[in-house]
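Heads up, one of the protein chains got dropped from this complex, but the rest are sitting where they should.
Chain naming follows the written order as A and B, and within any one chain the residues start at number 1.
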Amino acid sequence: MMILGAGLLVLIAISALVIVRTDDVTNQILALSFYGLLFALLFFLFQAPDVALSQITVGAIALPLMVMLAITRMKHRGELKAQGQAEKGHD
Amino acid sequence: MLANLPYYVAAWLFLCGLYGIVRSRHLVHTVISLTVLQSSTYVLLLAIGFRKGGYAPIFADIAPGVITVDPVVQALMLTDVVVEVTVVALLLAMVVKAFEKGGTTRPDDLRFMRG
Partner (left out) sequence: MTEKRRLLLFFAGAIGVASVYCAGIRNMPPFGHYRGPYGDVIARLAVYERHTTDTVNAITYDYRGFDTLGEEFILFSAVTGVMLLLRPETQERRRRETEGENPESFRDRAALSETVQVFTTGMFGFAVLFGIYIGTHGQLTPGGGFQGGVIIAAAPMLLYVAENTDAFRRILSHPLMEFFEALGAAGYAVVGLVALAFSAPFLTNVLPLGKTGDVFSSGTIAVISACVGVEVGAGFMLVTYEYLREILSREKNTED
């Protein structure tokens, strides 16, 4: 049990470094979701079921969802701007 | 030293998050690094409250009086986890607005925000 906890902590440290070093934002969302699931496992090992439930719903689902919504909206705005410029260029 | 591994991992996560904020080239990357920074406090709080051989503080199956881990620290973290995602949503709304007004997501290029 302690070996599992130690291994999980080392895995969390490694994936935090991976998140921070990833440059593409869309790839970071996947790493963030994995990181959230690792945390949920860690909370189970630390005998904290309430917090683990919160972390599963929030850290692995709602947080990547929010980031994806923001990126989608920015891409949408980027498309609108590109279309607007294309139309202005045609005039 | 291995016995205190959670404390060292908490410091490592804190410094990783800070490194991400310092080095980021995309505002959304900055916000995600802030999330990593915040998760270091979860590890530290839980490590303080843990007791070897303790059960979870839910007495639906076990009799009250059995040795458990600390429930106060878990109560602090429960609301923290949910509120964090809403604050991240607010920060991302600011990022979206900065992108619309400035046209770029690189923090170094958002010159119109300089005083």
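Please note the rule applied: contacts are C-beta pairs under 8 Å (C-beta built on N, C-alpha and C of every residue); 3 or more make two chains touch, one makes a residue touch a chain.
Please read all numbers here as calculations on a predicted model, not as lab measurements.
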item	value
Option from A:I12, A:V25, A:L38 or A:M66 whose C-beta touches the chain left out	A:M66
Absent-chain interface as seen on subunit B, which is shown	3-8, 11, 15, 18-19, 22-23, 47-52, 54, 57-60, 64-65, 68-75, 78-83, 86-87, 89-90, 93-94, 96-97
Absent-chain interface as seen on subunit A, which is shown	48-54, 57-58, 61-62, 65-66, 69-70, 72-73, 76, 79, 83-84, 87
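To be clear about the criterion, only the chains that are shown with their structure count from here on.
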item	value
Subunit A residues touching subunit B - in the complex, by the definition given at the top	6, 9-10, 12-13, 16-17, 19-20, 23, 25, 28, 32, 35, 39, 42-43, 46-51, 54-55, 58-59, 62-63, 66-67, 69-71, 73-74, 77, 81
Subunit B residues touching subunit A - in the complex, by the definition given at the top	2, 5-6, 9, 12-13, 16-17, 19-20, 23, 25-26, 28-29, 31-33, 35-36, 39, 42-43, 46-47, 50, 54-58, 68-69, 74, 77-78, 81-82, 84-85, 88-89, 92-93, 95-96, 99-100, 103, 105
